[in-house]
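Every protein chain except one is present and positioned as in the full complex.
And now, subunit A:
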Amino acid sequence: MNGMNASVRLSVSSLRAHKRRFAGTFLAVFLGVAFLAGTLVMGDTLRAGFDTMFGNATSGTDAVVRSADAITTPGESEGVREPVDTDLVSTIERAPGVAAAAPNIQGAGQLVGKNGDPVGGQGPPTLAGNWITDPKLNPYRLAEGRAPEKSGEVVVNRGTAERGDLRIGDTTTLRTPDPVRVTIVGLATFGGEDGMAQVTFTGMTQADAEKYLTARPGEAASIQVRAAPGTSQQELVDELTTVLPGGVEAITGQESAAENTDMISSQFLTLFTTFLLVFSGVALLVATFSIHNTFAIVVAQRTRENALLRALGASRRQVTASTLVEATAVAVTASVAGLAGGIGIAAGLQALFPAIGFPFPEGDLVLKTLSMTLPLAVGVVVCLGSALLPARRAGRTAPLAALRETAVDTSGASRARAVTGVGLIALAIGVTLSGVLLIPSLWLAGTGATLALAAFVVLGPVASTTAVRILGGPLDRLRGVTGGLARRNALRSPKRTAATASALMIGVAVVSLFTVFGASLKATMDQTVSRSFAGDVAVSTPSFGAGGSGLSPRLADAVQRLPEVDTAVGLGRGVAEVDGKGRALTVTDPVALERTFDLGTVHGSLADLGTHGIAITQKEADKQHLTTGDKARLTFTDGRTDTFTVRALYGQSELAGDYVITRDAWAPHRTQDADTLLAVSFKDGVNTDTGKAAVEKVAAQYGNPEVQTRDEYAQSSAGGIDMMLTLVYALLALAVLIALLGIANTLTLAVHERTRELGLLRAVGQTRPQLRAMVRWESVLVAAFGTVGGLALGSFLGWVLVKSSDGASDSAFAFALPPLQLLVVALVGVTAGALAGLRPARRAARLDVLRAIATE
C-alpha cells in the first residue's frame, strides 16, 4: 500500500515538473473526446428536438388514414404510397368518435425566391400541399397573414420565405414542376419552429392542390382525422378500421409522429452522426499514436531517473505504476475537459445553426448518460492504452542503466521488423487483390485494407530511414550543414520518427482516400455522361436528394417545336413493382431516347413498346432471368397490375435507368408528373450557343430550369461531390491538427533531450536562424515522410474502395488519381510540418548557450 503511495507521489511530482511535455498529449485527448462528445450530445439534442417538434405539430391529429401498401425501390427508405380517395373524408366524418377529417394532398413544389433562384432542393424535400383549414389538423400554424382563399394564394413556412427573401403580398413562381404564379398571403410555423428542418412547404387551396399536385382530382396522400372529446386515439383507429375499405389503413397520430421522427432520424440524423463518429474515430486513432510517442519519449528520457529508482529499491511494478498513474492523471483531466469542450461545441452549434439557416429545434441540450460516459471512457482507454507499452518499458529499466551514458536509440530498423512488415504487406496486397479482382468481396477487401494499414505502421521505422534519406537528399545541397543536421536528426531514432509520422500518415491517408474516391466518382459521372449522353444540351433542375420538383413534362414538347432542335427527350421517373420487387422506371419516348442517348447494343426494338411493352438493361434482365418476349408483371402505386412484354434489351443504363416504359403506358398510373432530365440534340449546323440560347428562352417560361451543355452537365453532376469533399476535409482537419501537435510535441521533447548538443552548436557558431531552420527542416522531413506514406496508403485504399464498389454495384466505376489534388495534399502536409516545427524551433533558439553546455 505504502509502495503505491510512493508511485503516486512520484507521478504527481513528475507531472508538475514536466507540464509542458504533457501539453501535447492533453490536447490530443481533449480534441478527440470533445469531438466525440459534441457529436453525441448534438445527435441526442437534435433527436429530442425533432420529437418535440413533430409532437407539437401533429398534436391535433388523432389518426391518419392512408393506403396500406408502399412500393419501395432499392436505395430509398421511404416507399411511395398509393393515394387515397378524398371521398373517404365524408365516410370518415360519419364514423363514431370522429370530430373532423381533412384530406392531406402532398406533392413536390419548389418556390422561386425573389432573386429568381429556387429555394432549397439541396437534400431535404421541397413540398407543396393543400392548406388544411382545420387548424388542429394542420401541422402548420398560421403565424402571420391569412389562409389561402382563392386560387393562386399560398401560405409558406417562415423559414422558406426568409431564405427566398419573400414577404406577404409578394408574387412568385411555384414549380410543380409546371410553373404556377402564386401570391403569398400568409406565413406558417411547424411545431413552433420556422420549418420542419430544411423542408420547404407551400400550402395552397385544396382546389389548386388537386389541380397541380395530383394526377387526378379527388386523390390525397392521406386523410387527417381528429377524435371527438372522450375518444382515445386507439379507439378512433379501431372505429375507423371498421369503416375503411380494403387496402386503406388507419394509424394513430402518435404512430404517425413517431414514423416522421424515425424517418428524419434514419435518413438524416443517423447518417449525420455516424459520419461524424467515423471522423472522431480517425482523430482518436491519430491521437493514439501521438500519445504513445509522447510517453515513449518521456520514458526514454527518464531512463536514468527510473534506473536510479530501481537501484534504490523501487520494484518494477512501482516504476510501471508511477508512469501509469501519470497517464491516468493526464487521461482523466483531458477527458473531463474534452467532455466539457464537447458540450460547449454542441451548445455552440445549437446557437450557430439557426444563423446559417438551419433551424436547430429549440430546447435544452440533452445530456444522456451514454453520451457522457462513452467519450470519457474512450478518452481514458485511448490514453492509458497508448501509455501501457512505454510504462512497461519503464518498469523493465535495469538498475545499471543509471550508470550508463544514455545511448542513442537505434532500434526499430531490426531485421525481424522488416521481415514481419514485408510479410504483412504481401499478405495485405494478396488479400486485397483477391478481394477486389478474383472473388469480389467487400469483406476480403476490407480485411486487406486493414492489414495494409497495419503493415505500414509496422514497416514505418524500417522505411523511415530510407525515406528520410531520400527525401532529405536535396537538403544537404540546398541548405548545407543546417539541412544535413536536420536530416540526420530525423534519422536518429527511426522508431520515434516513424511513430510521429504515422499519426500524420493516417490523417493524410484518409484525406487522400476521399480525394481519390471523389475524383473517381467524378470520373465515373463524366464517363457516364460522355458515354451515354449523345445530346447537345441538358435541361435539369439543380437538386440533390429528395429536393426539387423536377421539370415540367410539357417542356419537352415546347423545346421540340424549336426550329433549332432535332430531338428533345424528357426522362420522367416512375415507380412500380416488377415481379414483386420495387423498381424505378424511366418514363420517356423510347425512340427519341435511343437517338439522344447511347444505349449500347440493343436487342429487339425500342420502337414498339406501346402501352404494354418494356425495355430492360441486359444486366438487369440477366439478373431477373428475362429476355425479349418474356412477360413481366408490373404493379403500380395505384394498386393496379398489368402484364408487360419485354420488347428490348439494351446495354448501358447510367442515365436511362434499368427499366424504360412509354408515357402512354405510364399515363393511367401516373402521379404528379415531372421529368428529371431533358436531353436536347440540335439539327445539323446549329451552333451549340445559339441552340442553348433558344432552349433557355423556352425554359424560362417553365420555371427557369438550368440549361447546360454536355460538359457543363457532366461537371454539375459532380458538384455534390465537391461539396461533400469540402465537408470531409473540414472534419479531417482535426485529425491532421492532432497529428501536427504530435510532431510539435516530439520535436519539443527532442529539443529538450538535445540541449547540450544544441548548446555546443551555438557555442561553435551556429546562428539562431540556422538553429531554427535546422529544427524546422527536421519537422518538414518527418511531415514529408508521413505525407508520402499517407498518400501511398490512401491512394491504395482509394483504389480498393473504388474497385470493390465497382464489383458491388451495377454501374461501372472509373478509377482516377487526381494528380493536382494529391499534389495539394502533399504540399499542405509538408507546409503543416513546417508550421508544426515553428514553436519547437523558437524554443530551441531561445536556449541559453551557457546553461546548455553546463547541463550535467
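Going forward, a residue touches a chain if its C-beta (ideal position, glycine included) is under 8 Å from a C-beta of that chain, and two chains touch if they have at least 3 such contacts; residues count from 1.
Going forward, contacts and distances are computed from a predicted model.
Remark: of the listed names "Bifunctional protein PyrR", "Phosphate transport system permease protein", "Aspartyl/glutamyl-tRNA(Asn/Gln) amidotransferase subunit C" or "ABC transporter ATP-binding protein", the one matching the undisplayed chain in UniProt is "ABC transporter ATP-binding protein".
When the omitted chain is restored, the residue from A:Thr690, A:Thr767 or A:Thr831 that touches it is A:Thr767. In the complete assembly, the contact with the undisplayed chain comes from A:Glu757, out of A:Asp238, A:Glu620 or A:Glu757.
Hidden from this view is one chain, which touches subunit A at 408, 480-482, 484-485, 488-489, 491-492, 756-757, 760-768, 770, 849-850, 853.
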